[in-house]
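Complex shown without one protein chain; remaining protein chains in place.
Letters are used for the chains, namely A and B, taken in the order the chains are written, and counting of residues starts over at 1 for each.
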Amino acid sequence: MKLTLKIWRQSDAKAKGNIVDYNVTGIEGDMSFLEMLDVLNEQLIAKGDDPVVFDHDCREGICGACSLQINGEPHGPDRLVTTCQLHMRKFKDGDTIYIEPFRAKAFPVVKDLMIDRSAFDRIQHAGGYISVNTSGNTIDANAIPVNKDDADDAFAAATCIGCGACVAACKNASAMLFTSAKVSQYALLPQGQVEATDRVLAMVNQMDDEGFGNCTNTGACEIECPKGISLENIARMNREYLSASLVTK
Amino acid sequence: MSGLIQSSIARKVAMALSGLFLVFFLLQHFSINFISLFSPDLFNEISHFMGTNPVVQFLLQPILIFAVIFHFVMGFVLEIKNNKARVVKYAKYNGGANASWMSRNMILSGLVVLAFLGLHFYDFWVPEIVYKYVETNPELPTRYYEELVHKFESPVRTGLYVLSFVFLTLHLWHGFASSFQSVGFNNKFSIAATKFAKVFAIAIPLGFVIVAVVHHLNH
Partner (left out) sequence: MSILDSKIPEGPLVDKWTKHKNTINLVNPANKRNIDIIVVGTGLAGGSAAATLAELGYNVKTFCYQDSPRRAHSIAAQGGINAAKNYQGDGDSDYRLFYDTVKGGDYRSREANVYRLAEVSANIIDQCVAQGVPFAREYGGLLDNRSFGGVLVSRTFYAKGQTGQQLLLGAYSAMNRQINRGKIQAFNRHEMLDLVKVDGKARGIIARDLVTGEIERHSAHAVVLASGGYGNVFFLSTNAMGSNVMAAWRAHRRGAFFANPCYTQIHPTCIPVSGEHQSKLTLMSESLRNDGRIWVPKRKEDAVAIREGKLKATELTEEQRDYYLERRYPAFGNLVPRDVASRAAKERCDAGFGVNKTGEAVYLDFAAAIQRYGKEKALTSGIENPTAAQVLQLGEEVIENKYGNLFQMYEKIVDENPYKSPMMIYPAVHYTMGGLWVDYNLQTTIPGCYAAGEANFSDHGANRLGASALMQGLADGYFVLPYTIGDYLSKDIRTGKIPTDTPEFDQAEKETRARIEKLMNGAGTHSVDYYHKKLGKIMWDKCGMSRNEKGLKEAIKEISQLREDFWKNVKVPGTANSLNQELEKAGRVADFLELGELFAKDALDRRESCGGHFREESVELTGEQKGEALRDDENFKYVSAWEYKGEPKDAQLHKEELTFDNIELKTRSYK
């Protein structure tokens, strides 16, 4: 395959970036999208140019490091995959592909396609935990039975990989799906109940402080989420937040 | 508690609640208009009641006006905030791939509806207020039907009304169903609720259009 790539290049956080055109050849359908970029980078290095910087690590769709807005969609046109698991067979010979970083005020560009998603970490710091010390004497794991449906729903929410596709897809750059997935995981489990009120307030406040946009229920996040995190989590967070706001002192 | 006013979720819920209130008002308004198709007398009677009852006039009407203003002001505020959440825009953005046109263009459909509201106020509400409270004319319980019919004589105005209601459908198509999600209602009844909302989004504006067109054709 021969492809034309239109890639966002930006030398550092402060620089003004722009789209640069590249041609790559010898792309095979079995390659992953990132392997296609590896080919481009080998070409650039051979020419003495700066390779394109992008985040990636596990390349099996679970670490959440890879991102990329591909032809206007986070993680590209395929569903339920991350960019590292998107294969070039989804493209045709001669295609032009736009490759941009995930865009949000809260996700500033670090370099080229690499972004700073530490806003997500700070939301988690604010309350994404259950306060339990590591003593080795916590109660037996089977002491509190958990309804299987709740456990399964909590698990489904917990599979979020924190990639930021929800923010990237949202026309408002809202982080509601991410935040709600974490709030939901704990809200659904008995262990999470004690701190539920403080947690949702703290996490939502942090989310707002980071400069994410508001949710307008377009549903784009759910469609683009590589892990299929459900919008139900957002509704649950709305409920949790409302009731928490009313009961706190 | 302060978070309840400033937080993104509180604003979202406020949008949903004001929207739901307006949906309810719409239903009420439509019901009265619809009556005009088959019973001018009953229409006049209800209109007279609405126009003179102090509870409606001095309690419900201000609430309604507040809800309308709140809904659109908040809509603008959120739109501006949301725009700021993405400073650098995408060179290529394929929004259609993951969200409906309606959901992505609420501000546009909302603006059209707002413009329509301006026209509507100019047509009905302003003359009504002038008639009643500025010129303090005596109440004529049978004047309402005539005024209504008179307004739909112009094909241009009728056309504008029809067009506006198309946008109202687009606005409601996303807005009504989405308000359930905003207030945290997402469960096994959601599919049914969403279907109801979508039917409503088409049926009610369509009903308004029918009323307008029928009156236009009849006169």
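Just a few scattered comments:
Note that a contact is a pair of C-beta atoms (placed from the backbone, for glycine too) under 8 Å apart; a residue touches a chain by one contact, two chains touch by 3 or more.
Model, not experiment: these values are computed from the prediction.
Looking at the complete complex, one finds that the omitted chain is in touch with A.
Across A:Gly64, A:Pro101 or A:Gly211, the residue that sits in touch with the chain not pictured is A:Gly64. Of the residues in chain A, those that touch the hidden partner chain are 12, 28-32, 34-35, 38-39, 42, 44-46, 48-51, 53, 55-65, 78, 81, 85, 87, 89, 110-111, 114, 116-118, 120-121, 124-134, 136-142, 145-148, 151-152, 154-155, 158-159, 161-162, 185-186, 189, 191-192.
By our rule, only the chains that are shown with their structure count from here on.
One inter-chain figure worth recording: chain A and chain B are separated by 37 Å, centre to centre, where each centre is the mean of the chain's CA atoms. Residues 1, 3-4, 6-13, 78, 81-82, 84-95, 97-100, 103-104, 106, 174, 178, 181-186 of chain B are the ones touching chain A in the complex. The touching residues of chain A, counted against chain B in their complex, run 6, 8, 19, 69, 71-73, 77, 98, 100, 103-106, 109, 169, 171-174, 176, 201, 204-205, 207-208, 211-220, 223-224, 231-232, 234-239, 241-242, 245-246, 248.
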